[in-house]
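Shown here: the complex without one of its protein chains, the others still in place.
By letter and in written order, the chains are A and B; residue numbering begins at 1 in each of them.
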Amino acid sequence: MQEAMINKAKQLLADGIVDRVIGWKRGEFVYDITPAIFETAEELEKDFVYDDFTAANVSKYLVKESKKEGKILAFLKPCDTYSFNQLIKEHRVVRENVYIVGIPGGPKLDAEKIKEKGITGILSVKNENYTLKIETVYGEETMPFYEAVLDKCASCKSKKHMIYDELLGEEGDVLDSNRFDMVEKLENMTAQERYDFWREQLSKCIRCNACRNVCPACTCEKCVFDNPDSGIENKAPADSFEENMFHIIRAFHVAGRCTDCGECSRVCPQNIPLHLLNRKFIKDINTFYGEYQAGEDTTSRAPLNEYKQSDCEANIVHERGAE
Amino acid sequence: MLKISLDKLDKLFEAVSASKALYVPTDREDGGAEYRKYESGMKLSSALNTVRSAKDFFFPQTENLVDFKMDGKSIEVIDVREEAEDFVIFGVRACDARSFTILDKVFLAEPVDSYYKNRREHGTVVTMACTRPAETCFCGTFGIDAASPEGDAACYSDGENLFIEAHNEKGQKFIDSVSSLLEEGDTSKLEETRSKTREILKKLPLADLTTDSFGGDKLNEYFNSDKWGVLSESCLGCGTCTFVCPTCQCYDIKDFNTGHGIKRFRCWDSCMYSDFTKMAHGNPRLTQLERFRQRFMHKLVYFPANNNGEFGCVGCGRCLSKCPISMNIVKVMKALEVK
Partner (left out) sequence: MQVNENKEFQPLIVAFCCNWCSYAGADLAGTNRLNYPDNIKIIRVPCSCRVNPMFILRAFQRGADGVILCGCHPGDCHYTSGNYFTRRRMTLLFSMLDFLGIERDRTRVEWVSAAEGAKFAATMNEFTEAVKKLGPNRRLEDLRCRKQ
């Protein structure tokens, strides 16, 4: 796939259809891949990479990149196309300035999951028939491919591209995913158990803002948490309340707009399952207001910008299930 | 050297924690490791490093400095400082141990930071030599030997026994307090383990990285380098690198209105943030490029310029594994370095 992508990019550059390419650049190790802009065929040849570790969703970079002069080629995985569509809907990107090539997505690998197995000193990782052969400074190790898959890929919702100018590989399908399983499991716990669960998770937060800054739906020019005039600006969770508030508001602000791309949890240095908060909103929206998938189209109204006279009352929350 | 069998480690922890707070790295369910206050039954983490560095013990993420209470037009100032209690941090790695030396240069230089000093004086750092360094390790670049860490006292494991030696009075006191559990041991197997570790350190992918082309006199070469644009273009402007870094020491001081008074506190700040060092006229660094440059120039040029050539990095590798877009000091050094 990487070869085909480099060739495609070189061809589009040579034909003058695009001026720049956004993709991923090789790092020091097998897994530390950085999103990058390429302008020449030589750069592409040298550094462009697309493999099992290129998980980063590049659609948010297009907010800035699509406003620059010229056209940019973006390789988007199926999940990334949902994010991009949502950005079009919110008028955050200039569609005409982006040439989208749809590429097959994951499952992508999580280096942290390999390291969790006690495998360290990683020099190379090869996928041989869904067994990872890992060469390390301490000798060769193996582990099953699927045990190292990123959480966001393990509960993939769709292999279908929502938008593209051209497709490399075959068109996929929307999948029947198990993505709400964990949310359901939590819902079935008692309030005390849920409280304890989230306290343990959210107390790990170091407020690095990675979840917010990587989120393709978080595109405010100035975040309320960075604005000293908002009265709630803070740089560190000085109290457990601030941990709760930040994460509730972060998830709430993208409710109905979050496409469930899973980047928030992927980048969290403390492994907080932040996507569960977003999924809770998605699940509630589906239950209360009908199935809705953000990023599926560019025209529908977001659930929180719409209403029906027959909507349920807020006390539905108080009435359902046991405490 | 004095030793204790590894399976008696919990006895050692029990003994230490009986008289003072003991913090040890432990494994979390999610795979990460973190320092926790020792309680019976806790297991020492086998992870190379904790996600958060050990700097929290001396320079916590948030810390109350002073309280104010207003009554009409009078303001009462309440000093919230308390004498810290004695505590021991066990299992600090060589990189984190060196980070304290770097933090000392900042906080213990005149004017001395009394909050930091208070904690520093009451804390005993017991380090642990590495035996399984990771690919992200590059402490050797900064002259740190992972097989013989600094600290008040240091521990070395040979797989069966844990050897302990003191580096100073504080460390000696620690050893004296548990001496009944320790016995003289033969270090021949330990020497073998250590030389093996040193062999591995030489084989690590970043073993060749040097600081030769950096230092306090390199301001002009690097400040205007045209490489900053490419290096910083994908930076998200989050604070992950700063907050997991053991040597990042910038902070902000803020007032929190509690409704019945004011709490003045300080909290870690990140040069990657748009409101870092914001003043009345605005922010001196308007673009992410400038902010990104600030972080690495500080570590590789400004810090050595003000501290006799000491760099503001210890090569712990946390930012290498935690940066959401995998841009880090190693990539910056390799891109800028003049061969």
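Annotations
Everything that follows uses one rule, which is that contacts are C-beta pairs under 8 Å (C-beta built on N, C-alpha and C of every residue); 3 or more make two chains touch, one makes a residue touch a chain.
Bear in mind that the values here come from a model prediction, so they are computed numbers and not experimental data.
Of the candidate positions A:39, A:171 or A:311, contact with the unshown chain belongs to A:311. Across the entire complex, the residue among A:5, A:150, A:163 or A:238 in touch with the chain not shown is A:238. On the side of chain B, touch with the chain left out of the figure occurs at residues 256, 258-260, 263.
Residues of chain A in touch with the missing chain: 183, 186-187, 191-199, 224, 231-232, 238-242, 244-245, 248-249, 251-252, 255, 277, 280-281, 284-285, 288-289, 303-309, 311-318, 323.
Quick note on the criterion: only the chains that are shown with their structure count from here on.
The distance from the centre of chain A to the centre of chain B, each centre being the mean of the chain's C-alpha atoms, comes to 30 Å.
Of all residues in chain B, those touching chain A in their complex are 28, 30-32, 34, 46, 48, 51-52, 61-62, 132-136, 200, 203-206, 230, 233-234, 236-240, 242-244, 252, 254, 256, 265, 267-270, 273-275, 278, 320-328, 330-331, 334. Within the complex formed with chain B, the chain A residues making contact are 27-29, 31-37, 56, 61, 111-113, 115-116, 118, 120-123, 136-138, 204, 206-210, 212-214, 226, 228, 233-238, 266-267, 269-271.
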